[in-house]
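One chain of protein is taken out of this complex; the other chains stay put.
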Amino acid sequence: MIPDHLLPAAIVLTSLVPGLLIFALDEESHVLRTTLNLAGAVAKLALVGWLILGVYEGRTFESRLNLAPGLDLVLNADALSVLFVTLSTVLWLVTTVYAIGYLEHSPHRSRFFGFFSLCVSATVGLALAGNLLTFVIFYEALTLATYPLVAHRGTPDAIQGARVYLTYTLSGGALLLTGAAWLHALAGPVTFTQGGMLAGLEGQHDTQLVMIFFLLLAGLGVKAALVPLHGWLPQAMVAPAPVSALLHAVAVVKAGAFGIVRVVYDVYGVTLAESLGLLSVLAVLASVTIIYGSIRALSQDGLKKRLAYSTVSQVSYIALGASIVGPIATIGGVVHLVHQGIMKITLFFCAGNYAETLGVHRVSEMDGVGRRMPWTTLAFTVGALGMIGVPPVAGFVSKWYLGLGAADAGSDWVLLVLVTSSLLNAGYFFPILFRAWFKDPPASWPEEHVPAGRLETAAPLLWPPVVTALLALAAGLFAAAPVSPLEWAELIARREYGL
Amino acid sequence: MIDWLALAVALPLLGAVGAVMLPGRAPAIGLAGAVLTTSAALSVGLLVAQGTALRSDLGGWGAPLGIALAADGLSAALLVMANLVALCISVYALDYFGAGSRRHFWPLWLLLWAALNGLFLAADLFNLYVTLELLGISAAALGALTGRPEAVGANLRYLLVGLLGSMTYLLGVALLYAGLGTLDLKLAAAALTPGPLAWTVFALMVGGLLLKAALFPLHFWLPPAHAQAPAPVSAALSALVVKAAFYLVLRLWVDLFGAVTDGGAATLLGALGTGAVVWGSWRAFRAERLKLLAAYSTVAQVGYLFLFFPLLAEAPATQRQDLLGAVLLLALTHGFAKAGLFLSAGLLQKAAGHDRIADLGPSIQGLPAVALAIGLAGVALVGLPPSGTFIAKWVLLSSAIGSGQWWWAPGVVLGTLLASAYVFRVLANAFERGPRHGSLHDARGELAAAPVSIGRLAQAVPLLMTLIAVAVLGLEAEPLWDLLQDRSP
Amino acid sequence: MPAGRTPVLITQLIYGLGGLVLFLIGIWSFLVHEPLLRKLIALNVMGAGVFHVLIAVAYRGLETIPDPVPHALVLTGIVVAVSATALALTLGLRLGHGDD
Partner (left out) sequence: MMAVRNLLIVAALAGIGVALAWVLWGILTGPAGDRLADLALARVPETGVSNPVTSVLLNFRAYDTLLELAVLLAAALGVWSTGKALPGFLPAGEVLRGLTATVVPLLVLSAGYMLWVGAHAPGGAFQAGALLGAAGVLLRLSGQPSAGLPALPWLRVGVGLGVLVFTLAALVLMAMGAGFLTFPLGIAKWLILVIETAATLAIGATLAAVYLAGEPLPASDAPCRQGGPRS
């Protein structure tokens, strides 16, 4: 078996190595490519399972590579990283299946799946990052690995979208790098420490610490799509559906949100962050983003665009959770990292299915789509209800904890934000559900690719959304079960607050 | 007794003479010379890594009368890099040059190589002048090899500017000998005291070298000369020749002038470096041809190297090592990455018949290995992880801020962003499938119809080099710092 | 300063300062004149200036054998300068500047 100090590295390598091998494959080697993809995904899942067990038992896992004096690449597993790693690993497996079905006949598959694997490697790497340097390294690597995916189709739109994506993320990356290097100069190597590694620095360098925080926040906020840094996200919608799923649920946006959580809890620590007045700024930014994203989503006719603005809004719940002091809000924010991922990936899978099966891209074309594709639409419905926060889907749990936490911390205005946002969510999701289920289907679909057979669409396209929808339901229904995302978020909150 | 230092210079000289005398066998002799020279250089590197600084008194006279060759961590690291890069270029060149230019390329190339090794190993200030001239003359001759008027003109200008630089350097050496009575670097360092002589000699020697290192605003000669040369030569010019001049400035600074000049000179170098980073990156972004882009990118990268001087000047002894390691890492990474980029550009130029960035789509998509090499080179040039440049920039930024010289940071960040802009302008071609380029199949068809076929070996070389820049130097750079540990002979 | 050194010093200064003047004239000409051939001549003037400085440094009076090291440096420098000039002239010739 793998020794403890190599396990985190091995988890990264299970997607990195297949990714590099896939690049070298011939375009037509379907079987080998699929085998490599799935073998990597399954192996990663197995290793992550083992890791969860170990972390639950309190063992430490740390892989360390010395880059230069005082600069270490550190991968280790604490409760927070395990949560994110598990999410990405599970969703990667599902997305891989989906992507194989989605892209099987389009060109450049080796290139696509190669970068796809690199993208997940980078995500897992930044999830397991044990210090800020490592985080920055994988954060930039993620940018690089996703650029080819966004540009994949090669149309002028795709190239343009990829350029916008790159402009935003690399500028953000530069700010993050500056902030991180500054912090390194100020405080030495920035190791992620529960309770905050800067906790002792209170009262010294306050101005510098505030400036560094905003540099880091700006860098992370780009990927987390905090308003006004969200401009790339709707443009990046030109990418193929599995990529959108990856961007929105598994990797990019999540990486930004995860980074904010890390910086607040494990770099600054809640106490220092609050005493510097950083949290209230973050709370305001997050709230503005939540409302703004929802409002913009209302008026989008393109289904993927509507979902994109919904992401802008939903991801900021995570930042909102981090900005409210107290374990309950922390639980809400952290658990939403998982819940939003599962629900949003479901929605994107479904959107991809509509486009791929029927050529339906717009909300206005979705009349009666539920009758033609009931399973897909059912999955979509679960995801949408979850986003609105209807029990018992997972989204309800997150919002519940966020609300409780806000009330607990005396930030009543946050409740108002939550309620408004939920109403707006309902405002842009219910019309879709209504059209899909209750309107009559048109005589013919815009572009029907897959004829209705025993299944409503190709099996690799159908199963992933069904599975993730079930996961979203399960995460809500069995929230109290051991090793549920909620339980795990509580574990994280306990450790962060030293309870 | 095997004198590896002397062999590192003598072997390429012998190879050059062999290639001159037997022009029909020039490639075979050249490659043999390349392999042997690289072995000698690697031996030097290994010996230094094992803990001894090397010094060889040629002729047995010893300083100050005789000339010595010497290698410490700094020179050994650059020597090894230069020789590995040169070996890669040699392998690539086998395929590149046709029957007409082979007999000209190989002997000049080996002479240039001898000059590089001689320069990295020199311990005598006048001997450095001779190696500089050998370098400049062979480089200009190689750069003009295509015989096109633009190439000849650009390289004539390069030769003349280089001569201006070396003449200035030589006056500095003359005054230094007049004042100190020695030409040996170590002895001169021991004798030099702060004062008008030190400052004048510094201004003359370093000023001359800055011209050769193409530090902004003295860079004007570089882009046309490097862009017009044949691809393997451009690779050597940008990756190695400019680097050699920079090495000399650093060497003189560390050994000779650092202690006798005040911070003002270092600040000036840093300011010029910032100018180079911003201006070079901007011009690279605006360049319409790939090789010109690569050449301007060299101007910018040289700027980063000079940004370390003001930090070195202020740093306490404990941090000097870190900074030296970082600047060395940056130089090494750029060496591999830029050579890889130029070699890739050469392949694209062969495949497409031109190097206009906007029209490179079909050829770049038909050569995925080359696209990957350009991508990796781009990662290293921008300074994204994992690459040696990233670590170097991290050290640069945190030292600048940590020592209170935060004003160097914005230039670095701006340069990084501009660099991403110019790199991805090229890379976007790898994905574009607009109507202009037709579909992938058209692109392949066009390539198949083209008379030029690009060999697998020629494609593998730049890929290997850029992989070294990214994966090896980005993840396993620690030994560089060990090399820099103080090791007295 | 010992009295015997004065005549030596004067000779040295004439050569040395003359060398500096040549060097500066060379730079001036290099900077001001566009034609590459003139720049090349300017460089050779600069070289001559440096060599004069070295010769001045080597001089130790009529009765004393001069310092052979600068003399050797000058010889080496001349050959190097000739080589560079030859290449530059040929390149210029190929450009069509050589016929002036």
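Each chain carries a letter (A, B and C) given by its place in the written order, and its residues are counted from 1.
Keep this in mind: a contact is a pair of C-beta atoms (placed from the backbone, for glycine too) under 8 Å apart; a residue touches a chain by one contact, two chains touch by 3 or more.
Not measured: the values here are computed from a predicted model.
Partner chains of the missing chain, restricted to those shown and counted over the full complex, are B, C. Although one chain is not drawn, the whole complex shows that of B:Thr38, B:Ser138, B:Thr261 or B:Ser420 it is B:Ser138 that touches it.
Touching residues on chain C toward the chain that is not drawn are 1, 9, 12-13, 16-17, 20-21, 23-24, 27-28, 31-32, 53, 56-58, 60, 65-69, 71-72, 75-76, 78-80, 82-84, 86-87, 89-91, 93-94, 98-99.
For chain B, the residues in touch with the chain missing from this view are 1-3, 6-7, 9-10, 13-14, 16-17, 20-21, 23, 56-61, 64-67, 101, 104, 107-108, 111-112, 114-115, 118, 126-127, 130-131, 133-134, 137-138, 140-141, 144-145, 147, 152, 175, 177-182, 196-197, 200.
The rule is short, and it goes like this: only the chains that are shown with their structure count from here on.
Of all chains shown, B has the CA centroid lying nearest to the centroid of every protein CA atom. Using the average of C-alpha coordinates as each chain's centre, A ends up farthest from chain B. One inter-chain figure worth recording: chain A and chain C are separated by 70 Å, centre to centre, where each centre is the mean of the chain's CA atoms. For the pair chain A and chain B, the distance between C-alpha centroids works out to 42 Å. On the side of chain B, the complex with chain A involves touching residues 321-322, 325-326, 329, 368, 372, 379, 382, 384-386, 390-391, 393-395, 397-399, 401-402, 409, 413, 416-417, 420-421, 424, 427-428, 430-434, 440, 474-475, 477-478, 480-481.
Of all residues in chain A, only 23, 65-71, 73, 107-108, 111, 133, 136-138, 140-141, 143-144, 147-148, 151-156, 158-159, 162-163, 166-167, 170-171, 173-175, 177-178, 181-182, 184-186 touch chain B in the complex they form.
Put simply, chain C touches chain B in their complex at residues 23, 26-27, 30, 36, 39-40, 43, 46-47, 49-50, 53-54, 57, 69-70, 73, 76-77, 80, 83-84, 87-88, 91-92, 94-95.
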